[in-house]
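Excluded from the complex is one protein chain; the other protein chains are retained at their positions.
Take a look at chain A:
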Amino acid sequence: MRKSLLALSLAVAFIPVTAYPNTTINGFASIKAGMTTGSDERLYGYDDTLDFKNESLIALQVKSDLGDKLSVTAQLLGRGRDDFDVGFEWAFISYELSDNMTINAGRLRTPFYKYSDFKDVGYAYDWLRVPQGVYGLGFDTIEGLTFYRTAQIGSVDSTLQLIFGGYDGNASLSGAQVSAQIDNVTGITWELAKDAFSARFAYLTGKTSIDTSPVTLAPGFTVGNLYQALAANGLTPLVTAIDIDDESSNFIGVGLTYDDSDWIAVAEYTRVEVENSFIATQKNWYVSLGKRFDGITPYISYERENNDAVVSIYQPYTGVLPPQLLVPVQGLVASQERDASTWNLGVRYDFHPSAAFKAQYSSEDSDTTGQRNGVLAFGIDLVF
(Lines give C-alpha, C1' and ligand atoms only; values in the text may rest on other atoms or scores of the structure.)
Protein backbone atom coordinates (compact mmCIF):
# COMPACT_ATOMS: atom_id res chain seq x y z
CA MET A 1 0.00 0.00 0.00
CA ARG A 2 2.74 2.37 1.06
CA LYS A 3 4.85 1.31 -1.86
CA SER A 4 2.14 1.93 -4.41
CA LEU A 5 1.51 5.33 -2.90
CA LEU A 6 5.20 6.09 -3.29
CA ALA A 7 5.15 4.77 -6.84
CA LEU A 8 2.12 6.92 -7.60
CA SER A 9 3.66 10.05 -6.16
CA LEU A 10 6.87 9.40 -8.08
CA ALA A 11 4.86 8.90 -11.24
CA VAL A 12 3.07 12.19 -10.61
CA ALA A 13 6.34 13.94 -9.86
CA PHE A 14 7.81 12.85 -13.17
CA ILE A 15 4.93 13.90 -15.38
CA PRO A 16 6.48 16.59 -17.54
CA VAL A 17 5.30 20.13 -16.85
CA THR A 18 3.71 20.32 -20.28
CA ALA A 19 1.10 17.83 -19.02
CA TYR A 20 -0.50 20.77 -17.16
CA PRO A 21 -1.62 23.14 -19.87
CA ASN A 22 -2.78 25.70 -17.31
CA THR A 23 0.53 26.03 -15.49
CA THR A 24 3.18 28.40 -16.80
CA ILE A 25 6.73 28.73 -15.58
CA ASN A 26 8.66 31.93 -16.22
CA GLY A 27 11.80 33.34 -14.75
CA PHE A 28 14.26 36.18 -14.72
CA ALA A 29 17.87 36.58 -13.80
CA SER A 30 20.45 39.29 -13.39
CA ILE A 31 24.15 38.64 -13.30
CA LYS A 32 25.96 41.84 -12.34
CA ALA A 33 29.41 42.82 -11.27
CA GLY A 34 30.67 46.05 -9.83
CA MET A 35 33.21 47.87 -7.73
CA THR A 36 33.76 51.29 -6.24
CA THR A 37 36.12 53.73 -7.90
CA GLY A 38 38.23 54.37 -4.78
CA SER A 39 39.67 52.30 -1.94
CA ASP A 40 37.79 54.15 0.82
CA GLU A 41 34.47 54.20 -1.01
CA ARG A 42 31.40 52.08 -0.24
CA LEU A 43 28.17 52.23 -2.18
CA TYR A 44 25.20 49.91 -2.85
CA GLY A 45 27.02 47.03 -1.11
CA TYR A 46 30.19 47.35 -3.21
CA ASP A 47 33.74 48.10 -2.17
CA ASP A 48 36.90 48.41 -4.30
CA THR A 49 37.17 44.71 -5.15
CA LEU A 50 35.16 43.48 -8.13
CA ASP A 51 32.09 41.65 -6.81
CA PHE A 52 29.85 39.38 -8.93
CA LYS A 53 27.46 38.45 -6.15
CA ASN A 54 26.08 41.62 -4.58
CA GLU A 55 23.42 42.52 -7.17
CA SER A 56 23.01 39.19 -8.96
CA LEU A 57 19.76 37.31 -8.58
CA ILE A 58 17.68 34.56 -10.13
CA ALA A 59 13.94 33.91 -9.86
CA LEU A 60 11.41 31.35 -10.98
CA GLN A 61 7.70 32.01 -11.16
CA VAL A 62 4.99 29.38 -11.36
CA LYS A 63 1.46 30.43 -12.19
CA SER A 64 -1.33 27.91 -12.23
CA ASP A 65 -4.76 28.73 -13.60
CA LEU A 66 -7.26 26.73 -11.57
CA GLY A 67 -10.19 27.69 -13.79
CA ASP A 68 -13.32 29.62 -12.77
CA LYS A 69 -11.32 32.89 -12.56
CA LEU A 70 -9.02 31.55 -9.83
CA SER A 71 -5.24 31.33 -10.14
CA VAL A 72 -2.24 30.91 -7.87
CA THR A 73 1.18 32.53 -8.41
CA ALA A 74 4.42 31.86 -6.57
CA GLN A 75 7.71 33.61 -7.25
CA LEU A 76 10.88 32.16 -5.75
CA LEU A 77 13.86 34.47 -5.71
CA GLY A 78 17.46 34.03 -4.60
CA ARG A 79 19.85 36.97 -4.22
CA GLY A 80 23.58 36.67 -4.53
CA ARG A 81 24.09 38.84 -1.48
CA ASP A 82 22.13 36.19 0.52
CA ASP A 83 24.23 33.42 -1.04
CA PHE A 84 21.31 32.73 -3.44
CA ASP A 85 19.18 31.38 -0.59
CA VAL A 86 15.74 31.15 -2.11
CA GLY A 87 12.64 32.73 -0.58
CA PHE A 88 9.11 33.51 -1.69
CA GLU A 89 9.07 37.07 -2.99
CA TRP A 90 5.45 36.81 -4.09
CA ALA A 91 2.93 34.08 -3.18
CA PHE A 92 -0.70 34.84 -3.78
CA ILE A 93 -4.03 33.59 -5.02
CA SER A 94 -5.85 35.73 -7.50
CA TYR A 95 -9.55 35.93 -8.24
CA GLU A 96 -10.96 37.81 -11.23
CA LEU A 97 -14.14 39.48 -10.06
CA SER A 98 -14.80 40.68 -13.61
CA ASP A 99 -12.87 41.62 -16.75
CA ASN A 100 -11.52 44.75 -15.09
CA MET A 101 -11.50 43.86 -11.39
CA THR A 102 -9.12 41.45 -9.65
CA ILE A 103 -8.46 40.65 -6.02
CA ASN A 104 -5.16 39.12 -4.86
CA ALA A 105 -4.42 37.71 -1.42
CA GLY A 106 -1.16 36.51 0.08
CA ARG A 107 2.38 37.86 -0.03
CA LEU A 108 2.44 40.89 -2.33
CA ARG A 109 4.76 43.74 -3.19
CA THR A 110 4.16 46.97 -1.25
CA PRO A 111 3.19 49.40 -4.02
CA PHE A 112 5.26 52.37 -2.85
CA TYR A 113 6.87 53.28 -6.17
CA LYS A 114 6.23 53.15 -9.88
CA TYR A 115 8.79 50.33 -10.25
CA SER A 116 8.13 48.58 -6.89
CA ASP A 117 6.27 45.65 -8.38
CA PHE A 118 9.04 44.67 -10.78
CA LYS A 119 12.16 46.33 -9.38
CA ASP A 120 13.96 42.96 -9.34
CA VAL A 121 13.10 42.35 -13.02
CA GLY A 122 15.93 44.38 -14.49
CA TYR A 123 14.93 43.42 -18.03
CA ALA A 124 11.71 45.45 -17.57
CA TYR A 125 13.52 48.81 -17.37
CA ASP A 126 16.59 50.54 -18.79
CA TRP A 127 18.61 51.32 -15.63
CA LEU A 128 21.10 48.87 -14.18
CA ARG A 129 19.31 49.39 -10.84
CA VAL A 130 16.32 51.41 -9.69
CA PRO A 131 17.38 54.79 -8.18
CA GLN A 132 18.50 53.85 -4.67
CA GLY A 133 18.00 57.33 -3.26
CA VAL A 134 14.27 56.84 -3.65
CA TYR A 135 13.90 53.04 -3.69
CA GLY A 136 16.09 52.31 -0.65
CA LEU A 137 13.28 52.36 1.93
CA GLY A 138 12.89 48.59 2.45
CA PHE A 139 9.58 46.99 3.55
CA ASP A 140 9.31 45.61 0.01
CA THR A 141 6.71 42.92 0.64
CA ILE A 142 3.42 42.90 2.46
CA GLU A 143 1.08 40.16 3.58
CA GLY A 144 -2.49 41.05 2.83
CA LEU A 145 -5.05 41.78 0.18
CA THR A 146 -5.04 43.96 -2.89
CA PHE A 147 -7.77 45.01 -5.27
CA TYR A 148 -7.18 46.23 -8.83
CA ARG A 149 -9.62 48.02 -11.05
CA THR A 150 -8.77 49.05 -14.59
CA ALA A 151 -10.96 51.41 -16.59
CA GLN A 152 -10.96 53.66 -19.61
CA ILE A 153 -11.92 57.25 -18.88
CA GLY A 154 -12.35 58.71 -22.34
CA SER A 155 -9.00 57.91 -23.95
CA VAL A 156 -7.17 57.69 -20.61
CA ASP A 157 -6.33 54.29 -19.12
CA SER A 158 -6.84 54.19 -15.38
CA THR A 159 -5.54 51.58 -12.93
CA LEU A 160 -6.68 51.86 -9.35
CA GLN A 161 -5.17 49.69 -6.63
CA LEU A 162 -6.24 49.37 -3.01
CA ILE A 163 -4.07 47.48 -0.54
CA PHE A 164 -4.54 46.27 3.03
CA GLY A 165 -2.13 44.25 5.10
CA GLY A 166 0.90 44.23 7.31
CA TYR A 167 4.67 43.87 7.29
CA ASP A 168 6.59 41.76 9.77
CA GLY A 169 10.26 41.32 9.06
CA ASN A 170 13.59 43.09 9.07
CA ALA A 171 14.58 46.65 8.39
CA SER A 172 17.94 48.28 7.93
CA LEU A 173 18.62 51.20 10.26
CA SER A 174 21.93 53.06 10.21
CA GLY A 175 23.49 49.91 8.74
CA ALA A 176 22.13 47.57 11.45
CA GLN A 177 19.52 44.87 10.82
CA VAL A 178 16.62 45.31 13.22
CA SER A 179 13.18 43.73 13.46
CA ALA A 180 10.33 45.84 12.21
CA GLN A 181 6.59 45.69 11.96
CA ILE A 182 4.04 47.83 10.15
CA ASP A 183 0.47 47.08 11.15
CA ASN A 184 -2.77 48.16 9.50
CA VAL A 185 -1.14 49.11 6.21
CA THR A 186 -3.83 50.79 4.11
CA GLY A 187 -3.00 52.26 0.76
CA ILE A 188 -4.24 53.49 -2.58
CA THR A 189 -2.40 53.90 -5.84
CA TRP A 190 -3.79 55.36 -9.01
CA GLU A 191 -2.11 55.35 -12.39
CA LEU A 192 -3.36 57.24 -15.43
CA ALA A 193 -1.91 56.72 -18.90
CA LYS A 194 -2.58 58.42 -22.21
CA ASP A 195 -0.42 57.89 -25.27
CA ALA A 196 3.18 58.53 -24.22
CA PHE A 197 2.29 60.08 -20.85
CA SER A 198 1.53 58.42 -17.56
CA ALA A 199 1.12 59.69 -14.02
CA ARG A 200 1.02 57.76 -10.79
CA PHE A 201 -0.02 58.69 -7.29
CA ALA A 202 0.44 56.56 -4.14
CA TYR A 203 -0.61 57.10 -0.55
CA LEU A 204 -0.07 54.52 2.19
CA THR A 205 -0.46 54.69 5.94
CA GLY A 206 0.35 52.28 8.77
CA LYS A 207 1.50 51.88 12.34
CA THR A 208 5.27 51.36 12.47
CA SER A 209 7.20 49.63 15.22
CA ILE A 210 10.95 49.16 14.93
CA ASP A 211 12.95 47.59 17.72
CA THR A 212 15.98 49.88 17.78
CA SER A 213 17.27 48.73 21.19
CA PRO A 214 20.07 46.49 19.78
CA VAL A 215 21.56 49.37 17.71
CA THR A 216 24.97 50.32 19.12
CA LEU A 217 25.59 54.01 19.81
CA ALA A 218 29.03 53.64 21.38
CA PRO A 219 31.10 50.58 22.34
CA GLY A 220 29.06 48.71 24.98
CA PHE A 221 26.23 51.25 24.83
CA THR A 222 23.08 50.48 22.86
CA VAL A 223 19.92 52.45 22.16
CA GLY A 224 18.21 50.09 24.65
CA ASN A 225 20.73 51.18 27.32
CA LEU A 226 20.01 54.81 26.45
CA TYR A 227 16.24 54.35 26.85
CA GLN A 228 16.80 52.69 30.26
CA ALA A 229 19.06 55.49 31.44
CA LEU A 230 16.57 58.15 30.28
CA ALA A 231 13.69 56.37 32.05
CA ALA A 232 15.80 56.08 35.22
CA ASN A 233 16.28 59.87 35.07
CA GLY A 234 12.52 60.41 34.91
CA LEU A 235 12.58 61.20 31.17
CA THR A 236 10.11 58.60 29.96
CA PRO A 237 8.30 61.25 27.80
CA LEU A 238 11.53 61.76 25.86
CA VAL A 239 11.84 57.99 25.34
CA THR A 240 8.28 57.98 24.00
CA ALA A 241 9.10 60.88 21.67
CA ILE A 242 12.20 59.10 20.31
CA ASP A 243 11.30 55.43 20.07
CA ILE A 244 9.41 53.81 17.20
CA ASP A 245 6.55 52.08 18.92
CA ASP A 246 3.28 51.81 17.01
CA GLU A 247 3.82 55.22 15.40
CA SER A 248 1.51 56.66 12.75
CA SER A 249 3.37 56.62 9.44
CA ASN A 250 2.57 57.75 5.97
CA PHE A 251 4.03 57.53 2.50
CA ILE A 252 3.28 59.79 -0.46
CA GLY A 253 4.62 59.03 -3.92
CA VAL A 254 4.13 60.89 -7.19
CA GLY A 255 5.52 59.63 -10.48
CA LEU A 256 5.49 60.97 -14.04
CA THR A 257 6.60 59.15 -17.17
CA TYR A 258 6.95 60.09 -20.82
CA ASP A 259 7.75 57.24 -23.20
CA ASP A 260 7.24 57.75 -26.92
CA SER A 261 9.40 54.73 -27.88
CA ASP A 262 12.33 57.05 -28.80
CA TRP A 263 12.65 59.16 -25.66
CA ILE A 264 11.92 57.97 -22.16
CA ALA A 265 11.72 60.37 -19.23
CA VAL A 266 10.84 59.38 -15.66
CA ALA A 267 10.52 61.41 -12.46
CA GLU A 268 9.41 60.34 -8.99
CA TYR A 269 9.03 62.22 -5.73
CA THR A 270 8.45 60.47 -2.41
CA ARG A 271 7.91 61.61 1.13
CA VAL A 272 8.05 59.25 4.13
CA GLU A 273 7.06 60.27 7.63
CA VAL A 274 7.13 58.27 10.88
CA GLU A 275 5.54 60.56 13.46
CA ASN A 276 6.65 60.82 17.06
CA SER A 277 10.03 59.11 16.53
CA PHE A 278 13.67 59.95 15.82
CA ILE A 279 13.18 58.97 12.14
CA ALA A 280 13.67 62.01 9.93
CA THR A 281 11.02 62.86 7.35
CA GLN A 282 12.50 61.66 4.07
CA LYS A 283 11.94 63.75 0.97
CA ASN A 284 13.57 62.10 -2.00
CA TRP A 285 13.26 62.41 -5.77
CA TYR A 286 14.93 61.55 -9.05
CA VAL A 287 14.68 62.47 -12.71
CA SER A 288 15.88 60.29 -15.57
CA LEU A 289 16.16 60.74 -19.31
CA GLY A 290 16.99 58.10 -21.91
CA LYS A 291 17.04 57.92 -25.71
CA ARG A 292 16.58 54.72 -27.69
CA PHE A 293 18.79 54.18 -30.75
CA ASP A 294 17.60 50.83 -32.15
CA GLY A 295 18.84 48.40 -29.53
CA ILE A 296 21.00 50.86 -27.61
CA THR A 297 19.58 53.10 -24.88
CA PRO A 298 21.92 55.53 -23.12
CA TYR A 299 20.45 57.29 -20.10
CA ILE A 300 21.30 59.83 -17.44
CA SER A 301 19.63 60.33 -14.08
CA TYR A 302 19.93 62.51 -11.00
CA GLU A 303 18.79 61.59 -7.46
CA ARG A 304 18.35 63.84 -4.48
CA GLU A 305 17.84 62.80 -0.83
CA ASN A 306 16.97 65.39 1.78
CA ASN A 307 16.27 64.20 5.34
CA ASP A 308 16.47 66.80 8.13
CA ALA A 309 17.21 65.30 11.55
CA VAL A 310 14.34 66.05 13.96
CA VAL A 311 16.41 67.99 16.51
CA SER A 312 13.17 69.51 17.85
CA ILE A 313 12.55 66.22 19.72
CA TYR A 314 15.19 66.85 22.35
CA GLN A 315 15.36 70.67 22.34
CA PRO A 316 12.90 71.01 25.29
CA TYR A 317 15.21 68.71 27.27
CA THR A 318 18.62 70.24 26.58
CA GLY A 319 18.52 72.10 29.94
CA VAL A 320 17.66 69.04 32.02
CA LEU A 321 19.63 66.32 30.21
CA PRO A 322 22.99 65.44 31.74
CA PRO A 323 25.73 65.60 29.06
CA GLN A 324 26.34 61.82 29.14
CA LEU A 325 22.71 61.38 27.98
CA LEU A 326 22.36 64.49 25.78
CA VAL A 327 25.29 63.47 23.57
CA PRO A 328 23.94 60.00 22.67
CA VAL A 329 20.42 61.43 22.13
CA GLN A 330 21.87 64.04 19.77
CA GLY A 331 23.90 61.32 18.06
CA LEU A 332 20.88 59.08 17.54
CA VAL A 333 18.78 61.91 16.09
CA ALA A 334 21.67 63.19 13.94
CA SER A 335 22.23 59.69 12.50
CA GLN A 336 19.07 60.23 10.45
CA GLU A 337 20.34 63.43 8.82
CA ARG A 338 21.00 62.85 5.14
CA ASP A 339 21.68 65.32 2.39
CA ALA A 340 22.97 63.58 -0.71
CA SER A 341 22.80 63.78 -4.47
CA THR A 342 23.71 61.14 -7.02
CA TRP A 343 24.44 61.24 -10.75
CA ASN A 344 24.00 58.07 -12.81
CA LEU A 345 25.17 57.54 -16.36
CA GLY A 346 24.48 54.27 -18.11
CA VAL A 347 23.49 52.30 -21.17
CA ARG A 348 21.23 49.39 -22.02
CA TYR A 349 22.07 47.26 -25.03
CA ASP A 350 19.49 44.73 -26.27
CA PHE A 351 21.94 42.24 -27.73
CA HIS A 352 19.54 39.28 -27.66
CA PRO A 353 15.73 38.88 -27.93
CA SER A 354 15.52 37.96 -24.22
CA ALA A 355 18.57 39.59 -22.70
CA ALA A 356 20.04 43.05 -22.23
CA PHE A 357 23.56 44.13 -21.35
CA LYS A 358 23.82 47.12 -19.04
CA ALA A 359 26.59 49.29 -17.69
CA GLN A 360 26.17 52.13 -15.21
CA TYR A 361 28.38 54.56 -13.38
CA SER A 362 26.95 56.15 -10.22
CA SER A 363 28.50 58.92 -8.21
CA GLU A 364 26.99 59.87 -4.85
CA ASP A 365 27.94 63.07 -3.05
CA SER A 366 26.96 63.32 0.59
CA ASP A 367 26.91 66.80 2.11
CA THR A 368 26.26 65.19 5.50
CA THR A 369 29.50 63.19 5.55
CA GLY A 370 31.45 65.18 2.95
CA GLN A 371 32.19 61.89 1.23
CA ARG A 372 31.94 61.05 -2.46
CA ASN A 373 31.32 57.41 -3.47
CA GLY A 374 31.45 56.10 -7.03
CA VAL A 375 30.40 52.70 -8.35
CA LEU A 376 30.92 51.19 -11.77
CA ALA A 377 28.76 48.15 -12.48
CA PHE A 378 27.83 46.10 -15.53
CA GLY A 379 25.88 42.94 -16.20
CA ILE A 380 23.11 41.12 -17.99
CA ASP A 381 19.37 41.09 -17.27
CA LEU A 382 17.29 38.40 -18.90
CA VAL A 383 13.82 36.87 -18.84
CA PHE A 384 12.79 33.33 -19.69
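Heads up, the rule we're going with is that a contact is a pair of C-beta atoms (placed from the backbone, for glycine too) under 8 Å apart; a residue touches a chain by one contact, two chains touch by 3 or more; residues count from 1.
The criterion applied here is as follows: contacts and distances are computed from a predicted model.
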| item | value |
| --- | --- |
| Undepicted complex member, UniProt protein name, chosen from "Xanthine dehydrogenase family protein subunit M", "STAS domain-containing protein", "ATP synthase subunit b" or "Phosphate ABC transporter substrate-binding protein" | "Phosphate ABC transporter substrate-binding protein" |
| Options A:Tyr46, A:Trp90, A:Tyr286 or A:Tyr314, residue touching the unrepresented chain | A:Trp90 |
| Full-complex contact with the absent chain, from A:Asp157, A:Glu273, A:Asp308 or A:Asp365 | A:Asp157 |
| Among A:Gln75, A:Thr141 or A:Asn307, residue touching the chain not depicted | A:Gln75 |
| For chain A, residues in touch with the removed chain | 24, 26, 28, 59, 61, 63, 71, 73, 75, 90, 92, 94, 99, 104, 109, 117-118, 120-121, 123-125, 148, 150, 157, 261, 292, 294-295, 350, 353-354, 356, 383 |
